[in-house]
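Note that one protein chain of the assembly has been removed; the remaining protein chains are unaltered in position.
Going in written order, the chains are labelled A, B and C, and every chain counts its residues from 1.
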Amino acid sequence: MSEFEIPPPPKGGAGALLPPDAGRDRPLFIVAAILVFLACIAALGARGAWQQSQRWTEDLQTSLTVQVRPVEGGSASEDAQRAADIAAAMDGVANATARDRAHAERLIAPWLGTENIPDDLPLPLIVEIRLEPGIEAPLDALREAFDEAGINASVDDHSRWADAVRGAATRSQTLALALLALLAGAAAAVVAFASRASLAARVDVIDALHLCGAEDRYIAILFQRRFFMLGLKSGAVGAIIAVIVSLLVGTGSQAADASFFLPSWENNPFEFLLLAIAPLLAGATAALSARLAVITDLGRRW
Amino acid sequence: MSEFEIPPPPKGGAGALLPPDAGRDRPLFIVAAILVFLACIAALGARGAWQQSQRWTEDLQTSLTVQVRPVEGGSASEDAQRAADIAAAMDGVANATARDRAHAERLIAPWLGTENIPDDLPLPLIVEIRLEPGIEAPLDALREAFDEAGINASVDDHSRWADAVRGAATRSQTLALALLALLAGAAAAVVAFASRASLAARVDVIDALHLCGAEDRYIAILFQRRFFMLGLKSGAVGAIIAVIVSLLVGTGSQAADASFFLPSWENNPFEFLLLAIAPLLAGATAALSARLAVITDLGRRW
Amino acid sequence: METSIDPSFSNTSYETSAPVIRFDNVGMRYDQGPEVLRDLSFDLPRGSFQFLTGPSGAGKTSLLRLIYLAARPSSGRISFFGRDTATLSREELPHLRRRIGVVFQEFRLLNHLSVFDNAALPLRVAGKKRSDYAEDVAELLAWVGLGDKMKANPATLSGGEQQRVAIARAVVAQPEILIADEPTGNVDSEMAMRLLRLFVELNKLGTTIIFATHDLQLVRLLDAPVMSLAEGHVHIRAPRSQRQAEYQRAEDEAAAGHREAFEDIGRPPLDSPDGAERDE
Partner (left out) sequence: METSIDPSFSNTSYETSAPVIRFDNVGMRYDQGPEVLRDLSFDLPRGSFQFLTGPSGAGKTSLLRLIYLAARPSSGRISFFGRDTATLSREELPHLRRRIGVVFQEFRLLNHLSVFDNAALPLRVAGKKRSDYAEDVAELLAWVGLGDKMKANPATLSGGEQQRVAIARAVVAQPEILIADEPTGNVDSEMAMRLLRLFVELNKLGTTIIFATHDLQLVRLLDAPVMSLAEGHVHIRAPRSQRQAEYQRAEDEAAAGHREAFEDIGRPPLDSPDGAERDE
């Protein structure tokens, strides 16, 4: 073989059997990238809301506040110290601290001012109890023990606040997950339509391949591979932009309430997993969607 | 003319000169609808945040709270009443109400309990002042007047709260507007690419039209019209879905903090305007984008 | 008028072996349209060379579409190698198609592949290795006069060059049946002869060939049977050697009528500038 110059094999191997269709896939690429980006943002947002609420409710759940009121003829600060000792001795309590009268005065200062408080005003004193993590607050045991010891105390487990925080977190999480589902569905629909359109646009290529003896499987694989690559690439672009945005948002200063809904980049396995999985998921969705569309369409021939 | 049967004119007039390309535009349609939907949601969200913050800050801005502390030898309730009278006489004050000792006791009950408060405890009393809307709070004037009248009062204009609310609103609004800009940009890019691809895919049609003596303008109008219609239709679908979603969200029960970020349908001109303008805007974006792409591409020939 | 018989064809046996293709009362229509082909019955023996002629729109391409399995008959039965096509499943099609080579009237080249890759497509689809076929494909392309265009994009070729790529693609896998739809419509008569020679050689190696053409000069070069289609029906003429006398007579008549016919055609409906010459 010397007199003829045989052209080199095409780049990309068998994939090149489908025309590269330069411009035609580009809108699809952009759209897929946008969808993946928004999906990642939604997922990070859902994750962020969950984490934030976890952190807050954990804070609230692992602490109890006890108000010790002076009883007739007793000393409030002694009672408070006794209450702290009783609590500290309990199972599951990490530590208990009795606060003094100065602390109580500071608490009501916004209401009464500082000079107005007579020294003999019977102020309730606060005992702060910190539980060991993961322990159910021993509310009843504490109340019983205080009653037995003759201490007039009320115990607050912050459940009102924790419920509110949890509720808000659940709502924002639901919102983010709904958005995620919407975006995933939209992405799948877009790819299905696009691969069907792409099939229709290349009906000449398909015909030529068929008449050269190509099997349906052979053709489906060509499309599948192309759309997998498209999904993978646009997914990677979308995911990377999402990470960049969440990093930017994470470094910016922000009030706690806003961060509740914003995605933020936490340097932990979940985020890395999401980053790694999003392009694969996008690719797989695209490939599956394309395969189904192509096989269905080809099956209708002959 | 009897022996030949002349076919009826094509539907859609001159538009039919471009192939209908059934399936090929469908992904684009869906994508455009999704983008418009998200854009509408973002716009409604931005609008919702703005409205909510307006409502709250207005509430805070049109009310002042005065704490009247008893002075040595005076009666707190008399001072409070005097303060209320002074305030009521001022320009821009709608009304001023002095609250009694029972009200003050209720306020500090969470701290001191109800039984613990001695009758002679010098509690500060509250005077609530409501301003006429749109008026700058006359803080200095009030303080001067109280000083002159020998009343020990502190005036709180809630500015700390109002700032926080405004800040949160601004942040969520910025977020929504950024999303809106992202979506609009994405939509324009998608249409530009799509119309260029569509041009490339129909290069045979363009060639045939050119060689039949069609002008660039003539061809650009064909594309422009098609993409305007596509933008209009998908915009309408997206906007309608956005309205439905916001109506659903609006009727569901929700906590205030969540509604701060959710779109909600307020039955007022802005929402109707948005609904009416979104499809037109989408259509105009699409048409402009297509025209620019086509004219640029055609200009490169000959 | 040349009527001589090419001696190289006299040894080709047209009627000896079993039919590779058999049509039994085959009818065909497109959708709800009228019947394009009506009640066709014929056998194509293995290794035969068959011309197919007929006026434009007679159904030549439609008949070929039936043979290369791109369409199904609306009535009647077609068998390949003794197998009824109605019983073929989708899975069996590709393997049957690999035994058939086709040159399409509209070429159907893939413009995103080079000339070389287009010609090699059937081998590639069949899973052959590039290194195994590269030399053969290059040699074949050189034979059809495209040795220096192997890397070109088919879209940049002239009409006749594209046609030759299509022919190379059809013959490259040396199929058992070769179907050619006007394979010489876009080339000059010298190249047409060269291409015909390619088909003849392939035929000698055992390929059954069906060659649709309008070019009666080409038909006259070979001593092969001629199927002519008209109004949905087929008429098969025996090879020239078997009907020398009658053929000569008919052709002479046709030639004589040629110029006369041109004048008899009448005037097409064109507006003359003064409107006077127009015959309504």
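In this text, a residue touches a chain if its C-beta (ideal position, glycine included) is under 8 Å from a C-beta of that chain, and two chains touch if they have at least 3 such contacts.
If you're wondering where the values come from, they're calculated on a predicted model, not measured in any experiment.
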Shown chains that the omitted chain touches within the full complex: B, C
Residue of C:L88, C:A126, C:M193 or C:A238 touching the missing chain in the full complex: C:M193
Selected residue (touches chain absent from view) among C:R77, C:R99, C:R130 or C:H214: C:H214
Hidden partner interface residues of subunit B, rising order: 1, 3-7, 9-10, 14, 16-20, 204-205, 207-216, 218, 299, 302
Where the missing chain touches subunit C, by residue: 2, 4, 6, 8, 30, 53-57, 59-61, 105-106, 136, 139-140, 142-143, 145, 156-161, 163-164, 171, 174, 181-182, 185-191, 193-194, 196-198, 201-202, 205-206, 214, 216, 221, 255, 258-259, 261-263, 265-273
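Keep this in mind: only the chains that are shown with their structure count from here on.
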Chain whose Cα mean lies nearest the overall Cα mean: A
Most remote chain, CA-based centroid, reference being subunit C: B
Chain pair with the greatest number of C-beta contact pairs: A-B
Centroid spacing, where centroids are CA-atom means, of subunit A and subunit B in whole angstrom: 25
Intercentroid distance (Cα basis), subunit C paired with subunit B, Å: 69
Approximate Å spacing (C-alpha centroids) for the pair subunit A, subunit C: 65
